[in-house]
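What you see is the complex with one protein chain gone and the rest in place.
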Amino acid sequence: MADRRRINGPAGATIPPVFDDVSTPKLKSPKTRSRPPNTTRKMYLKTGVTPSASGSAYLEIETSATPGVSGLKLSCSVHGPRSLPRSAPFSPHIVLSTHVKYAPFATKQRRGYLRDPSERDLGIHLEAALRGAIIADRWPKSGVDIIISIVEGDQDRETSLLQGDEVWDMMNALGGCITVAAAALADAGIDCVDTVAGGVAALVQDAGEDSIPTVVVDPIPSEHEKILAACCIAYLPTRDEVTNLWFRGDLPTSDIDLYTSLVEKGIQASKNANRVLVGCLAETIE
Amino acid sequence: MTTTTTTTAPPTLAVPGQLLGPASRYQPGPGTHLHNANLYASLLGHVHITQPAQQPQQRQRAPGPAKRLTKITPAPAPAPTPPAELPTISVAVAEVRSSRVPAAGAGAGAAVASGGGGGERKKREVLPEVGNVVLCRVVRITPRQAVVAILVCGDSVLEAEWQGLIRVQDVRATEKDRVRIYESFRPGDVVRAEVISLGDQANYYLSTTRNELGVVLAVSEAGNTMQPVSWKEFRDPETGAMELRKVAQPQPQ
Amino acid sequence: MSAPTIKLPAPLFARLSPHPFLLRNLTSAADPSRPATRTNGRGTQETRPLHAKASSLSHAHGSSLVRLGDTTVLCGVRGEVLPVERVPLFRPVDRGGVGLGRGELRDYDLLVPNIELATGSAPQFLPGVPPTALAQTLSTRVYSLLHSTGMVGVEDLRVWSKPAGGGEDTEMEGAGEGQEEEEGVKEEDRVVAYWVLYIDLLFVSFDGNPFDAAWAAVVAALRNTSLPVARWDPEREMVVCSRTEKRQLNVKGLPVACTAAVFEEKELGEVGTGVPEGRHWLLLDPDRLEETLCREAITMVVDCSDGETRIKSIEKQGGTAIGRELVRGFATIAEKRWKEVQGAMK
Amino acid sequence: MASSQHVLLSPAELAYLHASLSLAPPIRLDGRSPTQFRPLVAETGILPGTNGSARICFADGTEAIVGVKAEVERTAQRPGEDTVFFEEGGVGTDDADEEGETRDGVDKRKGDASWVEMTVEIPGLRDDDSGTAFLSAMLSEALLADGEFAKRLWINRRFHWKLYLDIILISPPLSYPLPLLSLTSHLALLSTRLPRLKSEGDEDPFFDDDWAAAPHLYPRTAATTTRPPITLLVMAVGNNIIFDPSKEELTVADVALAVSVTSATSPSTLSKPHTTDAEAAAAAETDPESGRNLRLLSIRTIDPPSRLTPPGVANAVNAAYGAAGTQKATLEAQTAAETEAVEGVWKAPRGGAKRAVLGALVQKVLERGGVVDEVLDALEAVELG
Partner (left out) sequence: MTATTAPKAALGVLPRSDGSAKYSHAGYTLTASVNGPIEAQRRDEHAYEAHVEVIVRPAAGVGGTRERHLESLLQSSLAQLILVKNFPRSLIQVVLQIEDSPENDYVNTKLVQASLNFAIMPALVQTAILALLSAGVPMRATATATAVAVVHQDGAKKMVVDPSPREVETASSVHVLAFTSHNGLLLAESEGDFTVGEWDDVYETAKEICCRSTPAKEGTAMVLDDEEPSATDMRQFLRSTMESKVAADLHWK
């Protein structure tokens, strides 16, 4: 059923361009990581991009060396504290509502305008991460909306069609969402116990099937042979607390150390992001 | 009124989560929070330290209408807060420099003041609290109450509109039984009122009992801005027609 | 005029009674020598500078970022392939033969613009709700303007069964395919598919005058759009595109939208009589506050790219303050605006 | 979301509950031990029309049924392969997630996440409700975490099984339904059988209509220990780790985790295809340790509803006791909100979970011969109808 509130394309479904690989003899660069295993990509963060909002921020993660691989571009706006809708029940706290949406042109596949489950899922992860950070009881019977538009997904134009790495992309996206939302919240002047930032780490297998897996931070799926597991962590540095942990993959439970090291790396990545975040906030108030 | 200490630890600028000092030295003010015996910033902004001398900050305000209390109660017990000698430390976004906010009379000046949308940092949103004096616009009236939209709280303009309620018994202090809402407010009036309770999930409860509270800006049927002539009447300067209102006593500038 | 009973600081005044506030600002310039200034410090005829830059979205075939004061729009153009067998009642066209031109574009819906406001771009546009009437109206206006101006030629969007001869030379094996295919089946050259351009506009920040910004973004994005060279692959029976070769979309003309709102002295101004009593001001490029205070607005789209000024569209609604003379005069204002925007587009 | 539906406990009750749970050892409302699960009734094969089904009923009255249905579906080939089909309209929707694996030659079986369609129904929640989305995301994530599951649905290069997994909570969600739903779908998958394939190669598949001959989706030979994943809900109060918390317990949790584990064949063999049970069995043999080889699939923080609980107010600053109105009191109220926790006055927790606590939680779940093994054993015991 076509959405009659929007201008729909032709009746017959259209096909995203199919490239003939014949003409391009394996231009896909050999999968190698362009950075040392525990350095994150450069990150650019700026507040106040949406003057009409109570608070806002824009995050951009440098596009990787490999051609055609886009970096993450996020724009976040915060509206509130605002009065709750009449229907809403009394709340002694501020009511947090998060909303993450990919722009139609953000990923290889054109995204629809309606949120799909993965986007809803992102929203919930974000909510969990932020609710731990804000001091909700400062704002009785009020609400705040946090809206993130993923202008450009962290995706490889060449390969993402051929790999089931959307999940890993989601993790990277979530990491960015958390950081940018924290900046926007601070910009909006909503009390937080700390600046929360997101970090991603992954267990990757670079040299074939039976090679020894290694742990890297801020992974780009296209730069690794195979990602065995990854985790995204929202971390409060000054309190040394984790507000959201999302692990996914396939790990033997026999050696828990693998898992712990993964989490540690995740936290390390989050700390890196946090440095950028604090720096950005500092210059906002200058 | 605010002075940033040059003496010790606390930084002049603070980022949420930043350590401000031990709870033993300061009282936590707005924009700060307490975490195991230390004070941390909870907002992004400049650090202010208020000496206890001027503790009643800008909300200068006489004790509330004691007669509202339904039962005789003991004087509030001393709160388990550090003794009042301690200075209050607070974090707030740098405010719009008052020099750029002339009275609206100076039109061109005013233009500059509010110019450029997100040009200067807007003040942080505040919530109406019990005891605040707010400015609101009347949205609809019923025989029982007037529904208003709270637009200004204290001296800070609110981003959001908060719905308020002036019940018929809170319009004026005397002859409450004689009060008629439609003789006190009309939709569109701008009213100065005081918050008397957080109210229900939707509304703050407001009162205009005190003299300086009531309608401050009213537009006549003819659509002209009217001037107050008595405690209960406005006059249209052009048509000369009188209209009934609960008029706020013009305040000495 | 009667002063309010209380002296208010400007921001409070603005919040409490915006209309008198704006009025005061416009009238306060007592001496006629100084022009009236608005609440945003601009003159009535003064527009906000427009910044357009071809932004680099790697998943879109063309994109642009347009800033008009505090209004920011992001536009992404993406092409997808529509095989003709999926077109209901498709009417074949032969190369060189006169196609249906505009009709083709319109009937097959090859241009799909959509405007998304619900991105938290302003407090009143929160996500999770269907597009507002405003968003739908804007989309429609962009759509019909795209068609009426004929900026995009359908020939750019056709994909032929044989690699186009002469016009643009396709890649080696593309041509190769063509040859042996000719020896094989003797089939005449036909349109096998169309490119459909999805033009998605995302408002990052909203501070009034959405149409001018949106339209500028569309134009800028289209001008920086280049589609991959597509060819028909007979044995796979599908359209395949070259990874390497792209072809720039050639965009005709440079239509520029210019919007103004009419601010009337009387808030409840009587309308209907040819001339509204009380003064009124034409506020060029209105911002969010002004838009809420004005009922009447005019948008004129002009294109001066080939010497003389051609008007592409006029949309005037919601009042009678703008009469014939004002429309005439507005044309010259639009011209001026066109030059500014043209400069920004370079 | 589901975890944060409003809880009707007074601040005093919350404070009491939190206190008793943070004792060592913790005292739970229903007198369970920290690691003890609520008793449950389980049965399988309750829906004759399905390939597999199960029903579980918790003691507290929450009850769920799961039905698994499989259909043969034509595989939508991808460009770059020699022939190209496109599902009509499929473009842009499911195509978002593509081939599960890209291993050349070694394994010709390819799984696709879109081959499994999971729907979760919670009474009182709209199906596009964030809570439901979260639950189904969590369950399907556990199922597909290793690229392996989807491969079981591979028939040949042109066809695959499309598996519809319908998870329905038939009672109102009295407690956070995640564990229940997970266990139920585990059983349902265990009992799921697919008709035996009779055709060869890439021809259009036809199947043996003898149901008895139909092999299980998860081979049941004693040798293989591969099992569907289970997701456990575990929370921490202070330093106490509590399994399978009831709704009330959850509302005072400092942190709550949903941990998905499965018992699989060892990693080395995982990558390689084992089409027949025998191979799989062999694989299991190669497993160094005896018993199960547990694998961690996913962990998610559940936003604990405790953050949404109303705070208690100490008398000193209670407006009802005459503190209202006066400037002094409001100031105190403000600062008092910033006092350290007063005994017996509930305060919604701020911040996140200590790193150590998180670590301990996971450790506790994964420990060999721990809760997970118990649960799996219990589920083994359920005879498949």
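First chain written, first letter: the chains are A, B, C and D, and each begins at residue 1.
In the analysis below, contacts are C-beta pairs under 8 Å (C-beta built on N, C-alpha and C of every residue); 3 or more make two chains touch, one makes a residue touch a chain.
Quantities reported herein were computed from a predicted structural model and do not represent experimental measurements.
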Report summary line: Touching the missing chain are A, B, C
Report task. Sort through C:T137, C:T292 or C:Q342 and give me the one touching the missing partner chain. Result -> C:T137
**Report entry** Contact partner of the left-out chain, one of C:H147, C:R190 or C:R279
**Finding:** C:H147
Query raised in the report: In the complete complex, which positions of chain B touch the hidden chain?
Result: 139-140, 187-188
Requested in this report: List the residues of chain A that touch the chain left out of this view.
Outcome: 2, 4-8, 11, 86
Query - Contact footprint on chain C, counting only the chain that is left out - result: 88-89, 100, 103, 106-107, 109, 133-134, 136-137, 139-141, 143-145, 147-149, 268, 270-275, 295-296, 298, 308-320, 322-324, 327-328, 331
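The definition used in the following text is that only the chains that are shown with their structure count from here on.
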Query raised in the report: Once you count every C-beta pair in contact for both, which comes out on top, A-D or B-C?
Result: A-D
Query raised in the report: Central chain, going by Cα centroids?
Result: A
Requested in this report: Sort the other chains by how far their Cα centres are from that of chain B and give me the top one.
Outcome: D
Query raised in the report: What whole-Å value do you get for the distance between chain C and chain D if each is reduced to the mean of its CA atoms?
Result: 48
Query - Whole-Å gap between the CA centroids of chain B and chain C - result: 43
Requested in this report: Pull out every residue in chain D that's touching 2 or more other chains.
Outcome: 79, 84, 350-351
Requested in this report: Among the residues of chain B, pick out those that touch two or more other chains and give their numbers.
Outcome: 33, 35, 117-118, 159-160
Query raised in the report: In the complex formed with chain B, which residues of chain C make contact?
Result: 1-17, 20-21, 24-25, 27-29, 34, 37-41, 69-70, 123, 207, 266-268, 287-288
Report summary line: In the complex, the residues of chain B that touch chain A are 13, 15-19, 31, 33, 35, 40, 42-46, 93-94, 117-118, 124-125, 127, 159-163, 198, 200-202
Requested in this report: Spell out the part of chain D that touches chain A in their complex, as residue ranges.
Outcome: 1, 6, 78-80, 84, 86, 88-89, 91-93, 95-102, 106, 112-113, 128, 130, 133-134, 136-137, 141, 145-147, 257, 261, 266-268, 270-271, 289, 293-303, 307-308, 310-311, 337, 348, 350-355, 358-359, 362-363, 366, 368
